[in-house]
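Only one structure is covered here, and it is reproduced in the block below.
A single protein chain has been omitted from the complex, and every remaining protein chain is retained in its original position.
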Amino acid sequence: MGNALQDDALQNNSTLLGTDELVLNMGPQHPSTHGVLRVKLKLDGERVRGTECVIGYLHRGVEKIAENRTYQQVAPYVDRMDYVAAVSNGLGYCEAVEKLLNVEAPPRARVIRVILTELQRIASHLVWLGTHALDIGALTPLFYCMREREEILKIFEKYCGARLTTHAFRIGGLQYESYDGFEKDVERFCLDFERRIQEYVDLLTGNSIWIGRTRNVGVLNAADCIALGASGPILRAAGVKWDLRKAQPYAAYDQYKFEIPVGTNGDTYDRYMVRIEEMRQSRLICLQAIEKIPEGAIMGKVGKVIKPPAGEVYHSIEAPKGILGYYIVSDASTQPYRVRIRPPSFINLQALDKMVRGHLVADVVAIIGTLDIVLGEVDR
Amino acid sequence: MLDSVLFYFFAGVAVISAALMVTRRNAIHSAVFLITTLLATAGIFLQLRAEFLFIAQIIIYVGGIMVLFIFVIMLVRLDVALHHIRFRMKNLVVTLVIAVLGAEAGAIIYYARKLPGQGLFIEKMAPAQNLAPNSEKLAQSLFSNYLLPFEIASVLLLVAMVGAVVMAKNKKGTEDS
Amino acid sequence: MNPTLHAVLDFLQTWWAELTCGVVIVAVVPLVAGYLVLMERKLMADMQARLGPMRVGPHGLLQPIADAVKLLIKEDIIPGESDKLIFWLAPVISMTAALTSMGAIAFGPSFQVARDINIGILFVLGVSSLGFLGIILGGWASNSHYSIIGALRSTAQLVSYETAGGLAIISGLLLSGTLSISGIVTAQQTQRVWFIFLAPVGFFIYLVASIAETNRAPFDLPEAESELVAGYMTEYSGFRWALYFLGEYANMIVVGSVATTLFLGGWLRPFPNVRWLNWLDVLPALIIALIGVYSVYRAGKQPVKIQTQFMWGVALACFAVALIYAVPWFVGPLKFVIPGLNGAFWFLLKVAAYIYVFMWVRFTLPRYRFDQLMHLGWYILIPLAIVNVFAVGVAMLIAANTNWNHAVVLLLATIVTTIATLVCAVFLVSWHDRRTESASTASLARDSYAG
Partner (left out) sequence: MMSPAHYLFLSLALFLIGCVGVVTRRNVIVVLMSIELILNAVNINLVLFSRIFGDAAGQVFALFIIADAAAEAAVGLGIIIAFFRNRETVLADEMDLLKW
């Protein structure tokens, strides 16, 4: 009789039955959620009716840790947020503290910062391109991208000894002088890189499958981007020409000429084109920068103990993934009173739900890829 | 010798898995056992020198119809129905009637075999060469004597296809509700 | 004598050749499939600027064996809520179907299990399509969402692309006029041309459809790694997984063999009727011997002694095979095996070339989305295949009733087919685009099972 009761319960519960809705759990252990993102997909057949992101699997409390460390000690922690673009994270943090201290890094340091940051941008975009292509099923671009990224990481390694979480910059400037042959390495890489980009473009840009998989997929128009706070290539692909390197120049970006690539539709294909073009522009910036690296000191006037005056500061930079902002409150002690980070991935990830509705499961993968999220940064 | 071994093997597999098919609770299991039966029957066809039918059975029945069945079983998720009573007891009578009828038919076959010269049964088969090459023979028959039935069958298939599409199609209005 | 024993002996006496072929297939194909994996990995590595497996044996030559051992001794996990019987049965079906369908394939003039079966090509197609039952049932029995979506995808894919592939094969069958596999090859010998030149469109459709049927990229949706983890194989591990894998690669060999038989002249060497090219018959022995020589050369360069020894072993094996190929030329009574040996060599070479195209495509192209896959299958390939069958039929009728050259007429038919279909495709695609453009983005993705 228990059976009969159970039967009735089963029959009345219509979600158990039928072709209507299926909840598919993507991740946290899934090959294409780029880490430990978990997305609950509500499916109708294979069509996505809604999503729910579950994040926090990689939460380490960077912001809280920062409250118990001195200003210098915080710097390595921020490297571990967006671990594929550690240099950019470090740049943002160091500049924020410098703003708080009201000091400026010397010109030489600023130029080298630009070079390393732009190389990091290329490296980050390469990781994105490789994994994004892999998500869509193209196996080969990943290895080409990793090959070029390796060159960049070698330059980092020669510069500061670390490859991934570099901690390349110090508050007030640089810790290390550039090594002998630094300019030559960067130049060789940049000159070679144009040809390499062409390889990716040959494999993907004109490929009808690639176009079919990316065009009109995950469209996010300019108004939605702004409403959701999306930034970086996602915003630019929607046609908004907003790049902090131009809008609020920091480091030494005002010295160089470069274009801000923008898209028109705001779909996955446009984001791909924008990022490819950004790599070209970064390469041009690097080439301009190594032309003339000013001589001089690499550290500004910063004491051994950093004790900024009480106050607060917000500084944001254009990280590879979008606007990376640091909000630091100082209580005039050696440790920040509060650090709040505006991670681009976290905010861009909000757009996921809007972008995937009505698409197929396969597109979800493409859209997660095109958002270029790094879970270390989302979860902090 | 080989012939009888093959026959008993195929026949045994066919009957046993047919019985299992009817008695399994799980519809997917039923489908798997039906596939086994169909494959065994295909073996019987091959033994009867009907090569083309053997492969038609495999391609159409097993590769087409049964895939369709499994697809539908997966789509409607029958695991709920598993908990229901398998048999309707009131149909036991019908089953009994079927059994009696079957016994009768079996008896007829059995005894008719023993009656000499009644014409119901021919003990000897025609030589196997009569049907070789099988697919050519079949095609000649199909496209000469039985051309009209063939065309009618194709129309039937077309109608069935259209019907199935119409039947299974999601109506626009119901999609949103 | 005991009648049963007598019967068994009688049976063996009649069927020894078929039995031997069958045993060879069952014993060798898994090994070949393993080495196909190695070949694929090496090719992939080469195209991706890396080395690929290098650790196990010289140049990774023992990798497949190491993989097999690893898979054999792995823990065999069966998910708790799964349907045990079907979970157990599904990979076996997949593998069995692939191996059984090889029974009718003629690897050489006399190397064929089901030799005088006059529905050979249908047998291969029909039985190999049973492998999909293994996929569907495995996906269902795993009781996992990923598996079941993979299985549903594979069902829809099977139905769509088998239609296109079957229609493509018909164009070859029309040309040969028989369903028997050796008959098809003989027809290509007597007509003095490989059918790929007479029905290139058919070959192209079969190529695409066979990639889709074997679930290879860019049509590997049922097991799309980035979307469905591993599709229907998600819950499988250890040797059951290996069976699926073997089945998949064996299936590649099967579709390669069908294409080779129908379109690439089967076991015939290039230009089988040209007298002055008869020296090509010596080529197999020479090539194998050359591989042996190269192995000797590489042996000296191996870093470890054991690898040098292994390389010598490879070289010796090559020389032994070359010797087998060479001996019949000098020993009169063995002359009859020459066509068989050479046939097998050319056949396997063509199959390998066909599979190479599979791999090449896999490393180059991204993956289709499901609705795009259906679109390609139903809107482009199937109409193309139907038009092609029609055009080939008409061309053969014209060639038979006039005294125009067979090949010229067929070539014209091919051109007509291609143009007609391209026009249709362009029309359909533009119509499709217009429709999607007018629709809002939200309803962009069409019902993927509508096909």
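Order of writing sets the labels: A, B and C. Residues in every chain begin at 1.
The criterion applied here is as follows: contacts are C-beta pairs under 8 Å (C-beta built on N, C-alpha and C of every residue); 3 or more make two chains touch, one makes a residue touch a chain.
Because the structure is predicted, anything quoted here is derived from the model rather than measured.
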Fill in the blank from the handout: Listed in rising order, the subunit B residues that touch the chain left out are 3-4, 7, 11, 14-15, 18-19, 21-22, 27, 30-31, 34, 37-38, 41, 44-45, 47-50, 52-53, 56-57, 60-61, 64-65, 68-69, 72-73, 75-76, 78, 81, 84-88, 91, 94-95, 98-99, 101-102, 105-106, 109-110, 113, 121-123, 125-128, 130-131, 134, 137-138, 140-142, 145-146, 149-150, 153-154, 156-157, 159-161, 163-168, 170, 174
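One rule holds in what follows: only the chains that are shown with their structure count from here on.
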Fill in the blank from the handout: Cα centre of subunit A to Cα centre of subunit C, whole Å, reads 43
Exercise for the section: Go ahead and note the Å separation of the Cα centroids belonging to subunit A and subunit B. Expected result: 61
Practice task
Round to the nearest whole Å and give the separation of the Cα centres of subunit B and subunit C.
Solution key: 31
Problem - Touching two or more other chains - residue numbers and ranges from subunit B - result: 75
Practice task
Going by the contact rule at the top, pick out the subunit C residues touching subunit B in the complex.
Solution key: 7, 10-11, 83, 85-86, 89, 117-119, 122-123, 125-127, 129-130, 132-133, 136-137, 140-141, 148, 151-152, 155, 158-159, 162, 179, 447
Practice task
Would you pull the subunit C residues touching subunit A in the complex into a rising list?
Solution key: 44, 47-50, 145-146, 149, 217-218, 220-221, 224-229, 362-372, 436, 441-445, 447-449
Problem - Touching residues (chain side subunit A, partner subunit C) in the complex - result: 22, 24-25, 30-32, 45-47, 133-140, 142-144, 147, 203-204, 207, 209-210, 212-213, 216-217, 219, 357-365
